[in-house]
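Only one protein chain is missing from this complex, and each of the others stays in its spot.
Note that the chains are named A and B in the order they appear, and that numbering of residues resets to 1 at the start of each chain.
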Amino acid sequence: MKKVFGKPESLKDAIFHYCAGCGHSITHRLIAEVIDEMGIRDIAIGIPPAGCAVLAYNYFDIDMLEAPHGRGCAVATGMKRTLPDKLIFSYQGDGDLAAIGTAETFHAANRGENITVIFINNAVYGMTGGQMAPTTLLGQASTTSPPGRNAILDGYPVRMSEILALLEGTKYIERCAVNTPANIIRTRRAIKKAFQYQMDDVGFTMVEVLSQCPTNWKMTPIDACKWIDEVMALSFPPGVIKDIKGKG
Amino acid sequence: MTKTIFAGFGGQGVLMMGYSYAHAAMNEGYEVTYLPSYGAEVRGGTANCTVAVSDDEIASPIASEPDYLVVMNNPSLYMFQNRITLGGVIFLNSSIIEARPTRKDLEICEIPAGEIATELGNPRVQNIVVMGAYVKKTGRISPDAYLKSLKKIMGEKKKSIMDVNRKAFTAGYELLS
Partner (left out) sequence: MNKILIQGNHVIGEAAIRAGCRFYAGYPITPQNELTEYMAENIRKVEGGTFIQAESEIAAINMILGASAAGARAMTSSSSPGISLKQEGISSMAADELPGVIVNIMRGGPGLGNILPSQGDYYQATRGGGHGDYRTIVLAPDSVQELADLTMDAFDLADKYRNPVLILADGMIGQMMEPVVFGEPRPRKYDESYVLKGAGKGRSRFIRGLILDALKMEEHNWKLHRKYQAIEQREKRCEISRTEDADLLIIAYGTAARIAKGAIKRSREAGMKVGLIRPITLWPFPDHVIREFSDKVENFLVFEMNTGQMLDDVKLALNGRGHVHFYGRPGGVVPTPVELAKVIAHHYNNNRSLDED
């Protein structure tokens, strides 16, 4: 019988703790598949964040070093500069990357560190229970913006990919999503490209993944997937934001 | 133990004065400490350093009552003149310092370092002129030891620079009898 689907080698046999419909488990699998495909499991080191993905080391069967909240890019900098031949990627949520870790992210990008950031944007603080994130949309309710995010009181959703793309140190930034099969394939391709750029010493790469959080969005998984296309993508339009090698 | 404060404008080479002296004293086998002024204290143009030289371990590198004061400009004289120990010595760059200490217990060595350095063709060696007088008067280290250290510190710089420094030092050294 032909095998049509299997668990990637770079994932352990553990069952994901993520909620039903969550985008993390899909993204984990995509990263693991790309690592397998590129044959780089032996040199890959992941840096999980504080947030829902804090337990990523339970799932990835590669070396991992947990970073304090928001410091993924600083930790990755220290690792990559020490081990320039390894593939170093950080895996960070929106609160981690775009709030508490903005400075670390911005400056690692500006230094053009040859690392890859997988940026999970689900417009909410997931693990702590659905508080307002820097990426929470205007009008979107959260436990700390109960009537909906109000620009005057709470500011605007932060588009980190566009901001980082302005820095000369960044080489490839793409915004993807994991809400539809087509988008999942696109995300997989983007991750592979980012890792390949890193292997080729091109410089700082980031893949932003719009990721559904049905639990905190208080939606069914199907509605959550639809909401990404219908609402979230209006504020965070998917696509290649920067690619110094042009269309690839 | 003797302690000296060297003070002046930034650019007059006062840190170099203290450093070169401490270096020479170390090579002569003394215990030494060199403490520069730093940070916000030195912004705005004044600089000073304290050098302690002793036969024994030095407790504090700070001079609350220095034995010697070497001043290259007016503000430094005002700042430190009343800190010197009773009967201490002031070395004073008389080329640009118009004021004189009011204390009668101090010995004052006036050194026209500006004029001497200009005669030698390089106004920047004023500090070394003063060092000549200082080494002579304090008598702790030999002139040779000082010049040897100065040469070491100057390192690879042009030979002509060391030559003018040597001349400056000698001029200062011979100024005091």
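Throughout what follows, contacts are C-beta pairs under 8 Å (C-beta built on N, C-alpha and C of every residue); 3 or more make two chains touch, one makes a residue touch a chain.
The structure displayed is predicted, hence computed values, not measured ones.
Among the residues B:Ser64, B:Thr102, B:Ser160 or B:Ser177, only B:Ser64 touches the chain that is left out of the figure. Among the residues A:Cys52, A:Met79 or A:Val117, only A:Met79 touches the chain that is left out of the figure.
By the touch criterion stated above, the residues of subunit B touching the omitted chain are 19, 22-23, 26, 31-36, 38-41, 56-62, 64. Remark: the residues of subunit A touching the chain excluded from display are 41-45, 47, 50, 54-55, 57, 60-68, 71, 74-83, 86-87, 103-104, 106-107, 111.
To be clear about the criterion, only the chains that are shown with their structure count from here on.
Inter-chain spacing, taken between the CA centroids of subunit A and subunit B, is 62 Å.
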